[in-house]
Structures are given as structure tokens and as C-alpha cells.
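Here the complex is missing a single protein chain, while all its other protein chains stay put.
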Amino acid sequence: MDYVFGPGRNHLFVPGPVNIPESVLRAMNRNNEDYRSPAIPALTKALIEDVKKIFKTTSGTPFLIPTTGTGAWESALTNTLSPGDRIISFLIGQFSLLWIDQQQRLKFDVDVIESDWGQGANLEVMASKLAADTSHTIKAICIVHNETATGVTNNLATVRKILDHYSHPALLLVDGVSSICALDFKMDEWGVDVALTGSQKALSLPTGIGIVCASPKALQASESAKSLRVFFDWKDYLKFYKMGTYWPYTPSIHLLYGLRAALDLIFEEGLDNVIARHGRLGKATRLAVEAWGLKNCAQKEEWFSDTVTAVVVPPYIDSSQIVKRAWQRYNLSLGLGLNKVAGKVFRIGHLGYVNELQLLGCLAGVEMILKDVGYPVKLGSGVAAACAYLQNTIPMIPSRI
Amino acid sequence: MDYVFGPGRNHLFVPGPVNIPESVLRAMNRNNEDYRSPAIPALTKALIEDVKKIFKTTSGTPFLIPTTGTGAWESALTNTLSPGDRIISFLIGQFSLLWIDQQQRLKFDVDVIESDWGQGANLEVMASKLAADTSHTIKAICIVHNETATGVTNNLATVRKILDHYSHPALLLVDGVSSICALDFKMDEWGVDVALTGSQKALSLPTGIGIVCASPKALQASESAKSLRVFFDWKDYLKFYKMGTYWPYTPSIHLLYGLRAALDLIFEEGLDNVIARHGRLGKATRLAVEAWGLKNCAQKEEWFSDTVTAVVVPPYIDSSQIVKRAWQRYNLSLGLGLNKVAGKVFRIGHLGYVNELQLLGCLAGVEMILKDVGYPVKLGSGVAAACAYLQNTIPMIPSRI
Amino acid sequence: MDYVFGPGRNHLFVPGPVNIPESVLRAMNRNNEDYRSPAIPALTKALIEDVKKIFKTTSGTPFLIPTTGTGAWESALTNTLSPGDRIISFLIGQFSLLWIDQQQRLKFDVDVIESDWGQGANLEVMASKLAADTSHTIKAICIVHNETATGVTNNLATVRKILDHYSHPALLLVDGVSSICALDFKMDEWGVDVALTGSQKALSLPTGIGIVCASPKALQASESAKSLRVFFDWKDYLKFYKMGTYWPYTPSIHLLYGLRAALDLIFEEGLDNVIARHGRLGKATRLAVEAWGLKNCAQKEEWFSDTVTAVVVPPYIDSSQIVKRAWQRYNLSLGLGLNKVAGKVFRIGHLGYVNELQLLGCLAGVEMILKDVGYPVKLGSGVAAACAYLQNTIPMIPSRI
Partner (left out) sequence: MDYVFGPGRNHLFVPGPVNIPESVLRAMNRNNEDYRSPAIPALTKALIEDVKKIFKTTSGTPFLIPTTGTGAWESALTNTLSPGDRIISFLIGQFSLLWIDQQQRLKFDVDVIESDWGQGANLEVMASKLAADTSHTIKAICIVHNETATGVTNNLATVRKILDHYSHPALLLVDGVSSICALDFKMDEWGVDVALTGSQKALSLPTGIGIVCASPKALQASESAKSLRVFFDWKDYLKFYKMGTYWPYTPSIHLLYGLRAALDLIFEEGLDNVIARHGRLGKATRLAVEAWGLKNCAQKEEWFSDTVTAVVVPPYIDSSQIVKRAWQRYNLSLGLGLNKVAGKVFRIGHLGYVNELQLLGCLAGVEMILKDVGYPVKLGSGVAAACAYLQNTIPMIPSRI
């Protein structure tokens, strides 16, 4: 079943699932355990405390739900809203589109604010809607922090500023799937009510935990929310939190141990150093793209994502051929362009437990592929641009000095 | 975080999560992968075909949902039923109780048929209800095949016979969490419409896949079912099945490879040999319980479970002390008595990738614990009874002869 | 290549290689590393210090040679002796025989003191030879602490007493392969000059490190020893110890990390608790053997080994059939009778990271096998005898109380 793998290590540069650190693989290499023994609650308790740190919250309550990002979305929505509730949601790419689809199927009254793919959320339109909503019919703002399909990062601080400006009580629900643990995310400071991510993104675990963090206001909303839910219901978790046994149903013991190891790595590096590393990787990638003479799908610098770069190819090239070629010839996994940008962009994911030299190997590969598919790239140009920046900015590894 | 472990291997005899075979651990020891590469659909396609075999179905459609048994329940219900639908559900122990709780919270009109804990589903009452339901207001029968809390196995063949007798079109939804892959389960023959299990049970994987298998009739029902759902919606899966990419959202690549290895083991042993092995383990356990002078919580032989035995302790003993002692002194994990039978029973799980000598070590441990807590057991008696049976019945290992 | 494995976990009760703890497997699950980076010397330095503790020495110098027990023997001999040197060596079973064979092939003048297989080293003969050797022609005493073939433990304290009594300067070279880390071993107190073991024995690692510990007197002897050697030469190690880089050639990085994890487990349990556990396992096994009406190959209690029990079968039974049956029917690995005791004994190894319930599963299996091969054992008898003892002696697991 592994026959499709080529020689050497697969270069995994999709924007998730991402490379898993060895120490995380080690931590998960174990037999099952009785999750009702005293060991698992003790492990869980510490995880819940530590997970707050990656959300930069002290008042939030995390839930480690055995699900994916899609399930985490559903948990955020159904615990805080009732069918028919009016919500604002931004359509800026494939993942915000999918979330909106979920919102509509769960029967919320979704007020979609659409932008061109490559632009960020249109906060001016949001502002005018909030201004007009003096009766507070808008119950929630749903926004992706980082749209993985276009490599666009939204400005959550501004979202909060606008909400505060109009003293609007709408809940702020944020998809942080491709941001949390990689981009700076300040749940408390930004007044985020529900933030969520998935284990297979910047946390660098296998898929399987949807991490949802709820503010006190969100918890309060969950008491009256009428959306039907059981598996995703926070109430069951809270009941078992109080009992000290933590789990209303069987967790993945393996992912709990893996999460422990992943958090240990992040804290050892320092969360802000992790974020700074992603800053370097994003910038280096963009410098390479520029050197190749190609455009970033994200149209303005303020939206540039440090976790994924969607690269626009010339019209005479089909970007899916680039992704195919990467896989078939270079053992390199890149992200496809999705939906509206299918064939037009390919994506380089630079998030999770990855370092500069890994990225440079990827960039060198992309240069060769560009040439393969007929784009007149100057080989070495992107790597040179990235190196010029990185050589000035990579810090020493503290433990090795 | 592993400090609570004693010397030597933990003896894991809870009725799930169960012991993971080494070959499964090996298969999961890998980096993440791009689930949109050609490798994962190829892997998934074969898994879906092979999973049918453990349900003994050719017409069913399996869904490998990244969730737990609780999520699998929700998927079974919300895809086939609409809020307000009348369903029959049997309350015979803690897990059927929890499922009923879910059914009620999802706003179905649940007609609960209750039995004493230790008895099987009362099929006579069901029969009379079906007989009375000439207008077919009953949309589904919900039943656990094996109630994990009491060690009671229900007779699904009879359920089908009764439904057929009354030509009743109700869907038959079966929780096979602690039965499928261990007890004989004949989805097609018994006309089961939705059957489900969890990866951490007899399949011997970590928690994280809720395996749901739907009959054509169930699929048809899903087209008109009005329960709101997105994460659990079969429609999204079916759409991606058709496209050949298989996944509406990120699967756990690790569990897919693990499932491949687990199925390979089962097919190598032979599914019916696996079931026969569970028959031996169940019988041996019951012979030991009898030799100890204790009672099985399951009140009649027809209900005896071959995957879990709930042992009733004398009134002067608190069964939770037995479980505690097992953990604290013998590195043995047993199951607690739950809810109505809390303190009254302890449970020995004998399912999954486990063999006779492993069970005998557990039984020897239980004997010592019984003595520890003041029960006048004759040491060796249970093991002797189990050995007398096993020595006559264990087959040779075919590959080693 | 795994096709020979039966369902469930293999019950590994040969006297080595033994069961590997999960935490050790985890520690070894890693990529290679540059052994000239600063990480490996730091790791090695701590290992060398900690390894002394399992030898109970402060003055000894350990060498972690990438070899097996056979290589460790060769290292002990060639570093301390010159061809033609007269040495005393005890022949009490297959492994002492193999060591003697090595001694002879390395051209030492071996004065063999033979005992019946099942008896310990004849220390009276040694005493008389030492008494007669006033000119100190005897350069070394070579003795196995625990003869793995017969389950016989020699009394090293007495050996030392006799040497001291005659003020004889002969070096004391001890094979502790199946004793160190399981039986009490006091290198300094007993004045052992070279002690050695293998990673796959009580340390519970894979095969691959021959651990040799040399006293200052042995180190001094190595300076003038004329046996040719390079790979096994301590001098090269000592040179690199001094340089702080530790390795004259490439070590197995995996086994170093594994050894770290193994030592951590031993120190967490407490070395003397580890030894006490082996005491319980040995005693429990012997009580079972007695209950079965069988004899221990070790003829007197003073020689009974707590790491391996060689069980004598009745003359009408071929013990190799027992081992074969264990493998073919019960997924149980027992040790064969070797050489003189081939067909006459089978061996139960009870050393390393193993606990009481694991052993009881093995003993229950042996009972069934005995019945299989026509021995009139009372099923349950051995387990009952073992349990009666263990139930009174197993301590609580400290971290779980």
C-alpha cells in the first residue's frame, strides 16, 4: 500500500495535514489504555490548561473533540446559535465557502459578505451592516482567520474594533484552522467567542482532534442555543469536566499523548518563536515567488498569509499540472487550486513543524517544476532571494549555542 | 506522563479501547500525507470494499467517519430520521440508555422498551407494538447488539423475524460497537439498515473512526430525512465517493493505514475464526466466574456475551474496589459497573486482538483480587475451569503447523 | 514476513531476548543522528554513569560495545589476558561451555572445573586449586553468575571470599548476562574485575549492546594483555572517553536512546524493587513446578535462579515437544533444553520487564501443554500455588496508590 512512494522522504508542503515531529510519533506509539483509569484525566487536565496558551486565552474553555475541522465548525455553530439566527459570514475562498454551506444547511440565516478570491473579508460592509443592526438581529460574525485556499489572512483585531465601535453584542466565531499555533492569535485580546483549529494543522499531529475554545459569553450562549446536538454538545463535556473524568465518550488516547508532545515542543521553542518562524517561512516564500516573476493570489500585503502561499500561474499554464508533476517526479506534495482558482493557483503550505532548509528544498523543487511545465523561470532565483532574506534572519538554536 | 504505569505490560481487559496489535501500531507509525494525492483514494477504496466483509454485507455502503461510537450513533439517526419520528428503542443498560438520551435530545419520539439490567431486549413488547402499528408510525427500531454495560447480547435474527412477520417497514438501526468483528454479525441476512461500530473495539485500533454501514433502504431514507446534519451527512461522502476522491474533509490517514493492517490481520486469521476465538474467550471467562461461585450479570445463557462479561459481586463487596485494586496492585484494567449496576458488577472485556493465555493471566489476577477484597475464592479454581475447556478447544495456529 | 504470528500477543518467556517495554520502543523510534554532534556524547556520558548503578559499582568503567554477549565475553578475555595464560573456568551448562570454547580458541590455558548440569560451580575444587597455586599461575577465574541453560545461580560472594582467603590475585571475570539488572549483582562488594551483560536480557532492549564493566585492576591488566584485539579493545574507548567524544566507531544511536529509557524505567521502579520482583517471579514459577509434580533442573535451593527455571520433564516426554506445542498452539515461546539436557528440560525465562499476571498466563499455558503431551497435570494447580504466594507478596504500585 506504500507502493506509490518514491525514493527519499516525501516533501509535504500542502497546507495540512503537515509534517509530524518525531517526538510526536514516538508519543503516539503505544497500546490503548483504559480512559477511565486515573491516568487519562490527569493527562487531559494538563492538556486543557496548556491548550489555552496557544489560543492566548485565560478565560476560555477548550474542548478536545474527536473530530475534524468540519466537526469543530459544527460544534462552534450548534452550541451557540439556534436555527433561524441571523449571522454574518465572509466568503473569500473555498474554506469560507464550505463553512457557509454548513451554516446554511444548519438553517441559520446567513448574511454572506463576498470578496474576490484573493482579497480579505470586506470589513466595511460588515461595519455598515452592524451600524444598521440597531436591534441586534445579528447573532454572530463567522470569519476564517486564514483562508487556506487563497493564502489570505484576515485582520481580527479590526473585526473586534468594529464590533466594539458599534457596541454590537454579536458573537465572534473564528475558524483558526490554518492559523492557530502558527500566526499570532489573541483570543482574549480580540474578544473571540469561539476559536477553533484542527490537530493536523500547525499543531503537527495526525487528523482527529477538533480543538474548540469557548469564551464565557459563548458558554452562556450555549445554554440557550436551540440547535440540536449531542456528539458536539459542550454540555456533556462540561459535566464530565466537573466530575474530573473529562470524557463523555472515548477520546483518542493516542492523540492526547501526541498533543502532549506537540505542546511540549511548542513551549520549548516558545510560542512567539514558533510564530516568528512562520513569519520567516512566509516571507521567504513570497520573496521566491516574486523572484520567479509570479503573483501571490493574496492581492495586498496586509492579507499575505504566513502559513500558506497561493501562487498564481500564467494563463497558459494549468496549475494542477504543477501539483501533479511535483508528486510524480519530485516526491513533493503541493496544494491544488480549489474551485474558482482551480488551475490558476498552486499552493505551498509552510506551517507546522518545518524549518527553513526544508522550505528551501521545496522552493528549489518548484523552480524545476515551473521549468518542466514551460514557465521561463531562472533556476536558483527563488532560492537565492529566500536565502538572502533568511541568512540575515534565522536565529541560532538556543539549546545548541 | 507515563509515571502511573507499573512494571511489565498493562493487562487491558476493559471492553474497549482494546489491545492494539503490533502490526497495526507499525502501520500507523508514519508522517502525515496529502490526502488529495492518488494514494489515499486508492487506499480508501479498498478499505471500503473490505469493511463490508466484517459487516457481512454486499449491498451496504460503509462510511469511515472520523468520530467515535457516539458520533456513529448520531450519524445513523440523523441520516435516516426526521425530528418527531417515532422510534422504538430498548433500554437494557448504560449504553442503550446513552443512545436513548441522544435519540431524545435529537427530538425523536422515542418509545422506550425497558428491561431489567441483565436481561436482553424485550422482543415480545416490540412485537406487540409492531402488531398494533398498522399505520406504520414507527419509523425505526434502535437496538444495541451487545450491551457493553451488562454483557448482554441481543438476538438480531429474531428482531428481523418479527419485523418480517408484521411486514413492518421500520428501519433497523443496530449499535454493533462491542460486537462487530467479534460476534457474528450478518447485516444482509438480518436485514439491518444501519450498523455501526468504533475503531477502538474489536477492530483493535485507536479511537477515531466511527464505522457506519448503510443498507440501500437506509440510503434512500437519508434522501428525505429532515434531521439537520453536515459533518455526519452521508450525502457529502457519497458525492466524493462518486468523484473517486472519497473524502469530503480530512480523514485520519494514520487510522486508515491502521485499519488496513487490522483488516489484514482479521482476514489472515479468518473472520469466522476470529468469531470462534471470541466464543472461546467468552465461554472460558464464564466457566471461571462459575468456578468462583459468582453470577453473570446476564441472566440467561441466550444473552451471554462473548465480548464482555459483567460479573456480579456479593452484596458485601463494592465492585469498584475490585477495579481499583486491579489497577493499583496488578496492572490490570477491568471495567467498572455503571449506573444501576455501579458497585455491583465489574466487567472483563475479552474482545479484540487477544488470546487465551492473555485472558488466563487476567483471570488469575481477578482471583487474587477477589481474595484481596475478602471474597473467599479458591485460588486457581477459575483458571482451572477455563483451562479445562480451552485445552480441549484451542486450535493449532495454521501457519505454524 | 509476520505470517507465522498467531492471534493476540506472543507470550515471550524464553530467557532472552525478553519483552521490550513500550517506552523503550518509543525511545528507539527515530531517525539516525550524527554521532559526532554534541548530543550523543552528552547522552553517552550520562549513560555510562548510570550503567554503573546496575553493576553496583562506583570504581568500574563501563563500555557499551556494539556487539552481543559473545562479543562481551571476548572483550572481557582479550583485554585482560594473554594467550597461554592459565585460567579457571567452570563448566555447568551450555553457556559456560560456550564461553570455555571461546577461551580455548583464544588460546588460554583453561583449567575446566566441571559439575553436573543442574549443579552450581564447584567452589571447593576452585579453592583447592587456588590453595595449590602459590606461584599465582592462575591469572583469572571465569564464572557465569547465572547459567541460563540450567537455571543455576552461582554464589559470587563465596568466590570472592575464597580468593581473598588465599590472597590470590587472579582476576574475577563474570558473565552476568542473565543476571545483571534482575539478580542482585554487587561488582564492587564482590571484587568482580570484569562483569558483563547483553542489552537483550534483563535490560529489556533489543540485542546489540554488550555491556562490559571493568574494575581498575582489570583496566591495569588491559595495559599489558597481549591478546590481539582492535574492535573489542578498551584502549580505543578510553582514548575517546578522555576526548569527550566517547565513540571510537559508530554506536547504535537507537540502542543508546533505548538504554536511556530502559535505565529510566529501572530507576523509577527502583533497582532493588526490580530485583525483588524477579525474586517473586522465580519463586512463583518454582511453586508452580512443584505443584505440577515436576523437578527443577537446579538441584539445590541455593542454586535456584530467579531469572530462568529449567523444568525437568518425565523420561517418557520429549521436552522439545513442549516448546514446539507452546509455539504452535498457544503463541507461547519457551526455551529449549540445550545439549546435555536437550529433550529433558524446557525453560521458562522470567526476566526483564515482565509482571506477575504475564507470568501466570504463561504458567496456565504450560499446564495445558503438559496435558497436551500426556503428562497428568492437575489443571490450575501450578497457577493456584503461584497465586497463593503472589497474593501475599505483590506490593502496591507506588505511583498509583
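We just call them A, B and C in the order they show up, numbering each chain from 1.
Everything below uses one rule, namely that a contact is a pair of C-beta atoms (placed from the backbone, for glycine too) under 8 Å apart; a residue touches a chain by one contact, two chains touch by 3 or more.
Predicted model only: the values in this text are computed from it and were never measured.
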item	value
Residue among A:His168, A:Lys201, A:Arg260 or A:Arg277 that touches the chain left out of view	A:Arg277
Option touching the unshown chain, where A:Leu238, A:Leu271, A:Ala342 or A:Met368 are the choices	A:Met368
Hidden partner chain, touching residue among C:Gly71, C:Gly118, C:Gly151 or C:Gly282	C:Gly71
Missing-chain contacts mapped onto chain C	1, 4-5, 9-10, 12, 14, 16-20, 25, 28-39, 42-43, 66-71, 73-74, 83, 101-102, 105-107, 198, 200, 206-208, 227-233, 248-255, 257, 260, 327, 333, 335-336
Sites on chain A contacted by the missing partner chain, in the whole complex	2-9, 11, 19, 22-23, 29, 265, 268-269, 273-274, 277, 327-332, 353-362, 364-365, 367-368, 371-372, 378-381, 383-388, 390-391, 394-397, 399-401
Residues of chain B (touch criterion as defined above) contacting the omitted chain	22, 25-27, 29-31, 38, 400
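Definition applied: only the chains that are shown with their structure count from here on.
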item	value
Innermost chain, taking as reference the mean of every protein Cα atom displayed	B
Centre distance in Å when chain A and chain C are each reduced to the mean of their C-alpha atoms	53
Chain A and chain B, separation of their C-alpha mean positions in angstrom	34
Where chain B and chain C are represented by their mean Cα positions, the distance between them in whole Å	44
In chain B, residues with contacts to at least two other chains	4-5, 9, 19, 29, 327
